[in-house]
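A protein chain is absent from this complex, but the other protein chains hold their places.
For subunit A:
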Amino acid sequence: MDTLALEATQPKKAQNGAVAAAPGPPTPAKRKPAKKTKKAVVFFEVEILDAKTKDKLCFLDKVGKILPSFSLHGKSLKDEDVLQHLPVGTTATFYFRDLGAQISWVTVFLTEYAGPLLIYLMFYFRVPFIYAPKYDFTTSKHWVVHLACMCHSFHYVKRLLETLFVHRFSHGTMPLRNIFKNCTYYWGFAAWMAYYINHPLYTPPTYGEQQIRLALTVFLFCQIGNFSIHIALRNLRPPGSKTRKIPYPTKNPFTWIFLLVSCPNYTYELGSWLGFTLMTQCLPVAFFTLVGFIQMTVWAKGKHRSYLKEFRDYPTLRSPILPFIL
């Protein structure tokens, strides 16, 4: 904590009316030789408490510019916040919360997406111990199974590349336990779906080529749509920043859905998986689509609410995830 205590300096006389209100009781023990600066410096008294127990963790009696990643009045501060610019006087109380073990968003995304990619391929190539030994390393006789593998793999490769090159994350990290939860979800479902699609007793869709063609069209359309939205969202935010702006339709027709929906990335994602469900006519895929849809709806509603709270002029025609419906 001592690393936070900066050089204790005498408050300089005000130059432009930037009053340096002298902090409370003098602490001669902490004085260090004053640094001569010409500018007026405002110093702060900072009290740091544990957010839960309100125990005083430390008291900083003379603080200059400091970048706390704590919370103030119940609202979390950002890493970039500067003490001087916060709406406080020269005495501030910060609440410190231990977030527990953390892991970076990028790491989590890469891990949770690499799993399905590899796991599906293991089932596709009928690696031993999954199906009966006579099927080891054989390939399905149905062409839709090859198509499904290509689509599934394409989807997750796209996600991995987007994680590396497209997305601009608001938060650096998330709680460590999320990686176990998320990987169980993605990897588990991938294995479950892949098992049936690549099974020797797999039954192709009832309406054959017609159904598969329609499904593929929907899938590709939504993949392009989803990618377009990711690019549009990325472009809202300068590199390395965490600004938040209202997304609007761009020249790309796939983004025109922004007129009706707050989170079209989720809308397109749902569409992709509906396409994949139709293509494979596989109940586990339908389950996966349903569960994903429920989760994305929760996220979309939350995001929609944040938009409404943050921006007074947020377009009223928009729904969170499904135009006019949800």
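Simple rule for what comes next: contacts are C-beta pairs under 8 Å (C-beta built on N, C-alpha and C of every residue); 3 or more make two chains touch, one makes a residue touch a chain; residues count from 1.
The working rule: contacts and distances are computed from a predicted model.
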Notebook entry, point to check: UniProt name of the unshown chain, from "Very-long-chain (3R)-3-hydroxyacyl-CoA dehydratase", "serine C-palmitoyltransferase", "Eukaryotic translation initiation factor 3 subunit K" or "1-aminocyclopropane-1-carboxylate synthase"?
Noted result: "Very-long-chain (3R)-3-hydroxyacyl-CoA dehydratase"
Check: Which residue, A:Ile197, A:Leu270 or A:Ala300, contacts the hidden chain when the whole complex is considered?
Finding: A:Ile197
Check: Looking at A:Cys149, A:Val218 or A:Cys282, which residue reaches the missing chain?
Finding: A:Cys282
Next item on the list: In the full complex, which bits of subunit A touch the chain not displayed? Write them out.
Entry: 196-197, 199, 201-203, 206, 280-284
